[in-house]
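All protein chains of the complex are present and in place, except for one that has been dropped.
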Amino acid sequence: MNNIHSEPILTEKSTRPSALRRIVKTPSLLTGILMFAILILLAVLVPYLSPYDPSEQNLSAFLQPPSAAHWLGTDQLGRDLLTRLLYAARTDLAIMILAEIIPFCTGVLLGMISGYYGKWTDKVISLITDAFIAFPFYLIVIIVAFASGAGERGIYITFILVGWIVFARVVRGLTASFRKQEWIASAQTLGLPGHRILLRHLLPNVLPQAVVVLMTDMIGLLVAIVTLGYLGIGIAPPTPDWGTMIADGQPFITTAWWLSAVPGFAVVYTGIALSLLGDGLADIWRRKS
Amino acid sequence: MITSSVLEVESLTLTAASGEVLVDKVGFSLAAGESLGLVGESGSGKSLTLRAILGLLPRGVEQTGGTIRSKAVSAMVFQDPRGSLDPLCPVVKQVTEVVYYRQKTSLRAARSIALELLMRLGLPDSLATKDRYPSQLSGGQCQRVVIALALACKPGILLCDEPTTALDVTVQRQIIDTITNLQQELGFAMVFVTHNLAIAANLCARLAVMKQGRIVEYGATPALLQHPAEAYTQMLIDSVLPLPELEGGGI
Partner (left out) sequence: MMKPRLTLTGAAGNNGSYKWLGTALVRALIVILCVMTAVFFLIRIVPGDPAKMILGEYSTPEALQAMHHTLGLDLPIWEQFVRFIQTLFTQGDTGNSIVSGTSTRELIAQRAPVTLLLIVMASVLAIAAALVLAVLAATQKDKLLDHLIRIIPAVTLGMPVFWVGLLFILLFSVRLGWFPVGGSGEGGLSTLHSLVLPAVTVAFSQIPTLVRSLRAQMLEVLESEFVVTLRAAGIPSRVILFKHVLRNSALPTLMLLGVNISYLIGGTLVVEQVFGIKGIGSLLFTSISSRDFPVIQGIALYCALAVVIISLLTEIISGWLDPRTKAQL
């Protein structure tokens, strides 16, 4: 009787050996992985690569344009911009990844429950998401981040509160469409308990799409972290962060425009890498099914 | 070969972007007022052949060989009647538009021609006074509108792509009767594509049986039905279910 469970499902086990080849064959995914890997590598290795300390001030060498000693110049306190940029990558990327974990899990779970059980569970969860969506994203992020205190903790709390909605909505739609398909009905008639169908059969089918959404959502999250930093309610000043770097450079926009421009390009670069990753993954999964 | 043909297709070859040959050296000719049935399973290239005659191949398919010579205007009736109409445009307007651009009349004249056409096809005359959208009509009614759209082009050749497949059986009968009557009245030639051999045999004097992009058998309907040369044709004939004998009251 046991092998009944795994029978009607679109399993992905047999496709392992070609996984690497498929990645290589998808240029967008490959580029995305490479771009992201380079960024992570530089961020991790920056203490060994850079002769400068991110917070070491050198007031005799402030606001210098790019040169051989300082590839991207120095800021108003004489700190090396490139070094700070990469240290900021450590902060921002780490928070970006950590802050997505809980929202991703709750979102997928609630979305599956809402889409699978339907009826009142669905109605309640949909109402909550509708009410949350009514609040402009940045408004709620700003208020919660402020109320829970500036710094990393505020960012985590904010995203635990609001980050799950995107996933819940996508997964709910997917689950509801899977639910109508025959193999779910046949699993139900076999008398499998709901949680088993959800976790063993629906989850593997819903997860790929959710991961694709995760990639784009991470871009939004990163931009939000940076925005909070810029507004002065995100990561607190001594820690390097792209948002505060942009804000710090703003007064010098007419004389040393790169101070604000360069950290922004770092965000854009990360965004492109994640976009390509998401598109590539979506391509692979679309081709598979 | 008939010399007064309105349509001649010679070794037509259609190829997909991937290099796969979808229609392979298909050829037939059609005399004025004549009907040809193109029969075969789905994916045999029947619909693509029609699209090629119309000059509207789908994206990614190209004509890589052969010629199509046509001496008359052709128009097409499609498989999915509701999908073939703009959902946000009242049906009368859609027919009017075609009359306007094809018959180069004034808009007012186009509208009255369109209404006349629609009435003739058995649509309710309330259409003249009230805007009706495709979603407010039944499938059969929509198909009549689609036929009206085709007739508004004043075609010498009517191409029918499975025009009854999406309809209820009873409505199928009505649509086919309508097409037959119109053909007798207007005298257009017709290529009728279907997977249903019974319908094709009823409508058409000649049949071409298609399989995997080729015409495997081609001839006059009665001869082809009685002495099929191909096993595939025989299979198609056998697959037409006869009605059970109703002796002794039946079950």
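Chains: A and B, in written order; residue numbering restarts at 1 for each.
We adopt the following convention: a residue touches a chain if its C-beta (ideal position, glycine included) is under 8 Å from a C-beta of that chain, and two chains touch if they have at least 3 such contacts.
Everything numeric in this text was worked out from a predicted model, so none of it was measured.
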Exercise for the section: Could you tell which one of A:V24, A:L190 or A:V268 touches the chain left off the display? Expected result: A:V268
Practice task
Write down which of B:F28, B:F78 or B:Y232 is the residue touching the left-out chain.
Solution key: B:F78
Completion exercise
The one residue from B:S126, B:Q184 or B:Q226 touching the chain left out of view is B:S126
Handout entry: chain B residues touching the omitted chain (full complex)
Key = 54, 56, 59, 75-76, 78, 80, 82-89, 94, 97-98, 101-102, 124, 126-127, 130, 132-133, 135-141, 146, 149-150, 152-153
Fill in the blank from the handout: The missing chain sits against chain A at residues 127-128, 130-140, 142-144, 146-149, 157, 161, 216, 219-220, 222-223, 226-227, 230-231, 233, 243, 246, 250, 253-254, 257, 260-261, 264, 267-272, 274-276, 279
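Assume only the chains that are shown with their structure count from here on.
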Practice task
Measure off the straight-line distance from the CA centroid of chain A to the CA centroid of chain B, and report it in whole Å.
Solution key: 53
